[in-house]
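Of the protein chains in this complex, one is absent; all others appear in place.
Every chain is named by a letter (A and B) in the order it is written, and numbering of its residues begins at 1.
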Amino acid sequence: MIFSPRSTTGALALGTGLLLLLPLAGLDHFLLDVLASGFLLAAYVGSWDIVGGVAGQICLGHALFFGTATYSCALLTSLAGWPFAAAAAAALLLSTTAAAVVGTFSGRLKGPFIALLTLALGELAHEVALGQTFFSPRGAYSWGGEGGIPVALPWGSPSPWASYYGALLFLFLSTWGMTRIARSKDGLIWTAISGSELTARASGVDVARHKRRAFLVAGLLAGAAGVGFAAHVGRATAADFSLELSFQAATFAAIGGRGTIVGPVLAALLLHALFQGAGIAPAARVLLYALALLLVLRFFPAGVAGTLRERVRERNMVPEGASR
Amino acid sequence: MNDLLLAERIEKSFGPTRVLRGITLSVGREEVVGLFGPNGAGKTMLANVLSGLIPPDRGRILFEGKDITRLSMDARFRAGLARTFQIPGAYPTLTVVESIRVALLCGEAGQEGKRRLPRELEEEVESVLHRTGLFAQRFWMAAKLSQGCLRRLEFARAISCRPKLILLDEVFSALSAKDEGELTALLRSLRRDDGISFLLISHNPLILAEMCDRVVTIEDGRVTWEGKPADLAKYLPVAAGHDHGP
Partner (left out) sequence: MLPFAQVLLDGLFTGSTYALIAAGLALILGVVKVVNLSHGAFFSLGAYIAYALSTKGVSNPAVAVLLACVIAFAFGVFLGKSFINPVRSHPFSVAVGTLGFAILFEQAAQMLWGPHPVSIGAGPPWAVVDGVVVRRWGAISLIASTVILLAIALFLHSRFGLPVKLIAEEEEIAGSVGMDVEKIRYLTFGFASAAAAAAGVLLAPATSITPTMGRVPLILSLIVVIASGMENIAAIFLLAVGLGLLSNVSAYLFSPQWSYVSLLSVICLLLLLRPEGLSATMPGRDY
C-alpha cells in the first residue's frame, strides 16, 4: 500500500541520521527550538493522517486532542500539583477519551458532517480555553485566556539539545509506529472505509467501530505530541486548540499525501522548519499554507508522496508481479 | 421453516412515494429465484431492504429462521447474506488482492479477523481469486478493471463470507456476450459446488429463463406474478413494452 517496507525504513533511517547530526553543525538555539517544535508538529500531523488520510475521515478539529493533552499537563501540574509523569499519563488518557467520544459520534455521520462536527468541537474547546473566567486560580496570578497556563516541569528549563533529541526520538518512534499501524489489518480496513464505505459495509466491515478505532489511535498519538509540546514549551495556550492548528494538520497531510504517513510528516517538518526558520510572520505563514493547500487540492490531490505512490502502483500493475 | 430467506409484507415509502407496497418473497436453500420487473418497479429498493442498507417501514425479514429486519448490512454479510451492487463499488486505492482480503478479514461470523495465520489468509485469498478467475489481475488496482472483471470482483467479495444466499443486483446487465457467459458459468459453479442460493434481479427475461428455478415479477412495488421461468414467456407480453435483453 505504501512504499515497500524496506525502502521506507531506509529513507527514514537516512533522514533520522541527518537530523541526528544536524545540531553538531552548530545551529543556534533558535533553530534547534524551531526544529524541536517542528518534530512535535510533524508527529501531530502524522497522527491526523491515521484518521484523516488512511481512514479518510474529514477531521477538522484535530487540535482538540492536542490541546486537551497540553491543558491537562498544565492544569494538573500547576493547579493540582501533580508530578509531570502522572499528569502526562492523565493527559494521554483524556485526549484518547475525547477521541473516543468524537469517534463514536462520527460513526453515524457522513463526511461533510464529520467535518462540521469536528470543526465545531475544536472551536468550542478553543472558546472555553480562551475564556479567562474559567481558569482563575486562587492566588496573585490569573491564568488562562490568551496567555495560557504554565506547566510545572521537574527539570526547570530544558537545554535546547535535550529538547531537540527528545522530540526527534519521539518523532522517529511515533512515525515508525504509525506506519506499522497503517500497514496492519486495521490499516487495510481503514483504507477500505476511506475508499468506499458502502463496499466496506457490504464486505462485513463494522464501519462505525473501525472509525472510532481510527479516531482513538489518532487521538492518542496527537495527545502524545501534545504532552511532548507541553514539556518542550512549558506552557499550554489557547492556540493549542485553535482552528489554525487543526487546519494545519489537514493541510500538511494534503500536501504531503494523505494516507502515506511519511508524506504528511515530512511536509509538516520541512514547511514548518523552512518558514518559521526563515522568520516569516505567523499570519503570512498560514496564508502561504492555505494557498499551497488550494493548489495541491486542485492539481495534485494525492499530494507529493501520494502521487509517487500512485506511480509505483501503476508500475506494479503487471499480471506476473512479484509476490509481496 | 424450509425457506432460507423469507421477506414478509415489506413496505417502504420515501415521502409521498410508496416504493414497496407489501412484498412477500421467499428463497429456499440451493434455489435460484429471479426477480423481474421494469425499471422503477422497486427491484433495487427491495435488494437494499433485504441486504440491510435501508430499513423497511413495515414488514419483517427472516434469514434461516432468525429475524434480521433490524440487523445492519455488515452483520447480515457475516451471517451469510451477501449482495452485489448494480454499479460495482471498487475501492479506488486497493488492489484486487487487498479488496478480497478486506472481505475475508471481516466476513467471518462471530468476530471479524479470526485468528488466522497470514499464510492461511493468503491461501483463502488465492482460492477466491482462482474461483472467480481474477488471479491474473490480482495486483491490479481494483478501480481499473474492466466491467466483466469488476463484476467478478463483486462475486469474489460476496463469496468471502461463505454465504448461503447472494443477492445479485443486475449483475449481468451491459456485459459483452463473453463476459456474460463467464459470469453465468461462475454462478452455476457456485450453486453446484457450494450450494449457494441466489436472488437474481434482472430486467433481462432470457437470463432469468436460463438461470432460475422460479421467477417473481414486480411492478409498481407489488408482486404481480410468480411461477416457472418457462411460463415467463407467456407472461411477458405485459412487460414486453419495457426492456429486453441485449
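Throughout what follows, a contact is a pair of C-beta atoms (placed from the backbone, for glycine too) under 8 Å apart; a residue touches a chain by one contact, two chains touch by 3 or more.
Just so you know, these numbers come straight off a predicted model, no measurement behind them.
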Per the touch definition above, residue among A:Leu20, A:Leu153, A:Ala239 or A:Val286 touching the missing chain: A:Val286
Among A:Gly17, A:Pro83, A:Gly111 or A:Gly147, residue touching the chain not depicted: A:Gly111
Among A:Ser37, A:Thr191 or A:Thr251, residue touching the chain not depicted: A:Thr251
Positions on subunit A contacted by the hidden chain, ascending: 56, 58, 60, 105, 108-113, 115-117, 119-121, 123-124, 127-128, 130-131, 196-198, 243-244, 247, 250-251, 254, 258, 281, 283-284, 286-287, 290-291, 293-294, 297-298, 301
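Everything below uses one rule, namely that only the chains that are shown with their structure count from here on.
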Centre-of-Cα separation between subunit B and subunit A, whole angstrom: 42
Of all residues in subunit B, those that touch subunit A in their complex: 51, 53, 72-75, 77-78, 82-83, 85, 89-95, 98-99, 101-103, 105-108, 112-113, 136-137, 139-141, 144, 157, 160-161
Subunit B-facing residues of subunit A, complex: 1, 185, 188-189, 191-192, 194-196, 198-207, 259, 313-314, 316-319, 321, 324
